[in-house]
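Note that one protein chain is taken out, while the other chains of the complex remain in position.
Let's look at chain A:
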């Protein structure tokens, strides 16, 4: 499983792996927002946590179809399915690899981009923490969506349509943590709910995703 993880990471980092794509998309979104809504500091500070969360979510969405598509095309997914490693584990590794390559850079970059959006000083920590806790859920849910649409050519739109409503609770709680943190309010409740969604998704969705993959490979 570790070998699989290293292989996936290496493939993602190499040229054409789309490693920088999500990060640069995130950068573009956050840089463009002030041009769209105006440079007023108060307004930007108010919407900064939400913008950072939406940007991170969309950037995650961008790289989802890569999770299984390439492996499906060259047949290595069939090998994975027949490998002695349980497919559930392989799916989880795929999700972790997606998180490490696509989501973790966003989590690190978000506080830096917060400066551009004049995020209040208290907000930096909570934007970071909420993204750190919430993005695993995004990756795992996305892996499930990618597993559902793996056999479909040009399934990108369908993938977004399927994943979008599944992302709603994570986005709500994540953005709520970031917003409350930025305004200096208590964050415990949404933080716990966010962590709950992430852990629940990590625990159950690999099974659903593996089941769906088996159906698709049949």
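Heads up, the rule we're going with is that contacts are C-beta pairs under 8 Å (C-beta built on N, C-alpha and C of every residue); 3 or more make two chains touch, one makes a residue touch a chain; residues count from 1.
The working rule: contacts and distances are computed from a predicted model.
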## Note on the structure
Expected UniProt protein name for the omitted chain (select from "SbsA Ig-like domain-containing protein", "DNA-binding response regulator", "Ring-1,2-phenylacetyl-CoA epoxidase subunit PaaC" or "Heme exporter protein C") would be "Heme exporter protein C"
### Query
Out of A:44, A:60 or A:212, which touches the unshown chain?
A:212
### Query
Among A:6, A:115 or A:161, which residue is in contact with the omitted chain in the full complex?
A:161
### Task
Could I get the residues of chain A that touch the absent chain, sorted low to high?
144, 148-149, 151-152, 155, 158, 161-162, 164-166, 168-169, 172-173, 176, 179-180, 190, 193, 197, 205, 208, 211-212, 215-216, 218
